[in-house]
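Let me give you the structure first, and then I'll get to my questions.
Here the complex is missing a single protein chain, while all its other protein chains stay put.
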Amino acid sequence: MSTSYNGNIKFTVFGQSHAPEIGVTIEGLPLGFEPDFDELNTFLQRRAPGRSGIGTTRNEADIPEFSELTDGKITAIIRNTDIRPEDYSELKFKPRPGHADYTAYVKYGSIPSGGGQFSGRMTAPLCIVGGLCLQILKAQGITVISRIAELGGICDEGELYSSTADNAFPVVDSVCGEKMRSAILSAKACGDSLGGVIECKILGVPAGVGNKMFGGMESRISSLVFAVPAVKGIEFGAGFEAARMRGSENNDAFYAENGKIYTKTNNCGGILGGITDGMPIVFRAAIKPTPSIALEQDTVDLRTGENCKLRVSGRHDACIVPRAVPCIEAAAAIAVLDALMEK
Amino acid sequence: MSTSYNGNIKFTVFGQSHAPEIGVTIEGLPLGFEPDFDELNTFLQRRAPGRSGIGTTRNEADIPEFSELTDGKITAIIRNTDIRPEDYSELKFKPRPGHADYTAYVKYGSIPSGGGQFSGRMTAPLCIVGGLCLQILKAQGITVISRIAELGGICDEGELYSSTADNAFPVVDSVCGEKMRSAILSAKACGDSLGGVIECKILGVPAGVGNKMFGGMESRISSLVFAVPAVKGIEFGAGFEAARMRGSENNDAFYAENGKIYTKTNNCGGILGGITDGMPIVFRAAIKPTPSIALEQDTVDLRTGENCKLRVSGRHDACIVPRAVPCIEAAAAIAVLDALMEK
Amino acid sequence: MSTSYNGNIKFTVFGQSHAPEIGVTIEGLPLGFEPDFDELNTFLQRRAPGRSGIGTTRNEADIPEFSELTDGKITAIIRNTDIRPEDYSELKFKPRPGHADYTAYVKYGSIPSGGGQFSGRMTAPLCIVGGLCLQILKAQGITVISRIAELGGICDEGELYSSTADNAFPVVDSVCGEKMRSAILSAKACGDSLGGVIECKILGVPAGVGNKMFGGMESRISSLVFAVPAVKGIEFGAGFEAARMRGSENNDAFYAENGKIYTKTNNCGGILGGITDGMPIVFRAAIKPTPSIALEQDTVDLRTGENCKLRVSGRHDACIVPRAVPCIEAAAAIAVLDALMEK
Partner (left out) sequence: MSTSYNGNIKFTVFGQSHAPEIGVTIEGLPLGFEPDFDELNTFLQRRAPGRSGIGTTRNEADIPEFSELTDGKITAIIRNTDIRPEDYSELKFKPRPGHADYTAYVKYGSIPSGGGQFSGRMTAPLCIVGGLCLQILKAQGITVISRIAELGGICDEGELYSSTADNAFPVVDSVCGEKMRSAILSAKACGDSLGGVIECKILGVPAGVGNKMFGGMESRISSLVFAVPAVKGIEFGAGFEAARMRGSENNDAFYAENGKIYTKTNNCGGILGGITDGMPIVFRAAIKPTPSIALEQDTVDLRTGENCKLRVSGRHDACIVPRAVPCIEAAAAIAVLDALMEK
């Protein structure tokens, strides 16, 4: 548990934000799978800092070195090169509101520098695993696409049909994307931050994947998606809206066409009884605003127990939602491949 | 996986809706724990049919027999007494929209009678485990409380401070409860059904429970809550609303009082970095409307592949939300006790 | 852990020797597998008391009832009918040497009646699982055969080529078997007991099953075989003899014949680097003599802490080795099928 995922695919994340390296060792990938490292690096660049021109100025190449490539087992190591622990000296005893500083302190006895294993930087190893899973899924005709559905009160318009990976900003409608980008810059200018909602669709999954009870696709996907820091909610298909519908509205009627069975709507998000029905898996994840903000906040000095003020310096994204998009895809890809391997 | 939960607490659910019995065998409970069976039966009665006067007419005593009580291991068996498989004859080949019939058929080759292990009836064993966990938690000063927060467009008013277990309808404001009950009866009269949102709070959990990444409390709770059939969304603290806030609004400021540390707000739902911060754990779960409705629906006859119509008879709840309340408490209690046992 | 096995096949044993029932719930069997219950009962009868005419007089039909038969999941319950807890009254505070009474007392606070879950009776559920696995293996051309290789100083002569299941006494050479049977009766007449060595071969396993390190066939088989009470040693192929050979003697030379690769000898017991090489898997398990004997023994009264004497009455086998033979086959079958499911 904690830094290990132990399904049909197994992996363990190691290292920390301010340690010499972070990495991951993966086991249980299909024998014979040969990774396309260029494609993987392209995927990882979507998560890497600096891409959208509005994120952290921490500069990490984030190019993993791979030291095993046989037997369905891969180990990848990313050297941390641009560490500035001095940014964090005041933070050693003053927990940042909204961050894991205080809970890490209670659990482990100290606040880890740079967030330690709680840092968003730890999603890089997750994206390595997810990026490899995406390649395996693609070979089976399965694709994972996503977009920012909502950010700073602005909703992306249009339906999500294809990947937004090549867009400068991961939305369907670039006009909405521009508005979101402005909202981020405006929040940043105030020393503040924004959150958002990411929508993710998994296309091409056959019916019959997943299982009842604790093996259901919602359980599998949600437990991985909540491992991405800052996710505070998830809903499948119509989700919370389904709770407001009548059964006659929410039920997805079946129909047959050319010998195949479909549903007319997809309020269930492609999952019935925990098992896929052959329609796209659809979910949305709520991402809270970055907790590290420049504005003054109230906190407690853990040395003295006194109330005090805090201004967080350091190089933080005013909105991590754009960089979280590939992380959510990675989490989804792992969950789906893991379930597929059970068939 | 699937019918087994394999944490620090381990349990396996067995049996089916229309089999002679359903049951559960549990391992890993604290040595020396002596269950209070009266209290457990009181808890189980909250899930049992017929309590609110508006549910299914299937009449099951649902009194488990316990055959092991030592070594932290317990096996409980509930005899199924009021089975009417004949209600399901037409359903053998016509999958009910919104139900697991079709996906079970794809996965297992046939539609299980009465929903088989997909039936809501399988939450009875879950409630046995959860009811025992609740007793163990209570001895540690931890209580799990919940209520219907929203049903048929009606929101429960007031704050959730204490258990609604003794209320005829599990809400804080009984006037709202009456409206919800009317809404259910009205949907039922139309042959239709309703869903709703359940809010759950876990009080008294110390700071420092849970872990980072895959061991986070959101991952643990969500994977168990989604094992309750009909749950389609979950959010912690401010949840999807947090995605619409700025960091300065969403961050929960820390303050010290009498040597203890608290947060002024609880938008994080008591969880930061996957670890509890000592404030109440708060989450909401979206429950879809019961898929089995009397209204005519479109489906496919799996023998012929032809489109056809279906009316579901059988004894179904027009709204399972009231009976789902203890199930959500059970899932939450299991997740919290399991995490506590790791300390 | 403990009463659950959690591999690709998962099962949990429940009940106790002197409880109303014992049983097992199994998950993860291949979909579509249809058990042959007559064949299973024939297998279970090999373990059941009374068969060889020399075992315990406890009379249990040991016919399981099966309550689930779908989805690769099966639950089996055996009612305990011939319980005599009164045989155990003196044993409540005087631990029997060689038995788990004392260690159970330290761990759980009391000596369980009739051995509780430490009783050899708990191998009945193990044999149910193993008996089902044997049927699945047989359909893939894999058979598990075994025999008593040594008992009371008498070695079985001849090579083990085929099943001894139909023999009154599970040996290759019936003359040796008669001598073993006499040795048991003679030990019994003295109020004493005997142990022995069981040899097991698994034929037809293809090369390439199992894995390196913690996934090796020796690790998998041994961890299941040691779950059979009274097993105190296991060796694969030449085993302890291999430790006395030179490399040039112990190495099994490869040769090709008709396009297939074989080894000239099988000192490695069909396993190299934890993975099968296509030759028979061969192992031997050492079974200690039954600890419950009629002869007076030294023990301690746990109430007073005083040294005292003990004579064990009750209905115990003077030698459980014949009844352990199918248990060892069951353990081996589970391990091999579990590893095969990983391919």
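Which chain is which? They are A, B and C, in the order written, and residues in each are numbered from 1.
Note that in this section a residue touches a chain if its C-beta (ideal position, glycine included) is under 8 Å from a C-beta of that chain, and two chains touch if they have at least 3 such contacts.
Keep in mind it's a predicted model, so treat the numbers as computed, not measured.
J.: Considering the full assembly, with which of the depicted chains is the omitted chain in contact?
T.: When the entire complex is considered, the left-out chain reaches A, C.
J.: For the chain left out of this view, which of A:Thr3, A:Thr103 or A:Thr299 touches it?
T.: Touching the chain that is not displayed is residue A:Thr3.
J.: From the listed residues A:Gln16, A:Thr164, A:Ser193 or A:Thr299, report the one that touches the chain absent from this view.
T.: A:Gln16
J.: Among C:Glu21, C:Asp62, C:Asp156 or C:Asp277, which residue is in touch with the absent chain?
T.: Of all options in C:Glu21, C:Asp62, C:Asp156 or C:Asp277, contact with the hidden chain holds for C:Asp277.
J.: Which listed residue, C:Gly15, C:Gly177 or C:Pro291, touches the chain dropped from view?
T.: Looking across C:Gly15, C:Gly177 or C:Pro291, the contact with the absent chain belongs to C:Pro291.
J.: Which candidate, C:Leu194, C:Ile281 or C:Leu340, sits in contact with the chain we can't see?
T.: Among C:Leu194, C:Ile281 or C:Leu340, only C:Leu194 touches the chain that is not shown.
J.: Give the residue, chosen from C:Val231, C:Ile281 or C:Leu337, that touches the chain omitted from the document.
T.: For the chain that is not drawn, the touching residue is C:Val231.
J.: Just checking the interface: what residues of chain C touch the absent partner chain?
T.: That gives, for chain C, the contact residues 1-5, 13, 95-100, 102-104, 106-107, 117-118, 122, 150, 153, 187, 192-197, 207-208, 211-216, 218-220, 222-224, 226-227, 229, 231-240, 242-256, 259, 261, 263-264, 267-269, 272-278, 286-293, 295, 297-300, 305-307, 342.
J.: I need the residue numbers on chain A that touch the omitted chain, in ascending order.
T.: 1-4, 6, 10, 12, 14-16, 19-21, 23, 25, 27, 31-32, 67-68, 70-71, 73, 75, 107-110, 112, 116-117
Note that in this section only the chains that are shown with their structure count from here on.
J.: Using C-alpha centres only, name the chain that sits farthest from chain A.
T.: C
J.: How far is the middle of chain A from the middle of chain C, if each middle is the mean of its Cα atoms, in Å?
T.: Between these chains, centre-to-centre, one finds 48 Å.
J.: When the centre of a chain is set as the mean of its C-alpha atoms, what distance in Å lies between chain B and chain C?
T.: Here the centre of chain C sits 41 Å away from the centre of chain B.
J.: Show the residues in chain C shared as contacts by 2 or more other chains, in ascending order.
T.: Counting only residues that touch two or more other chains, chain C contributes none.
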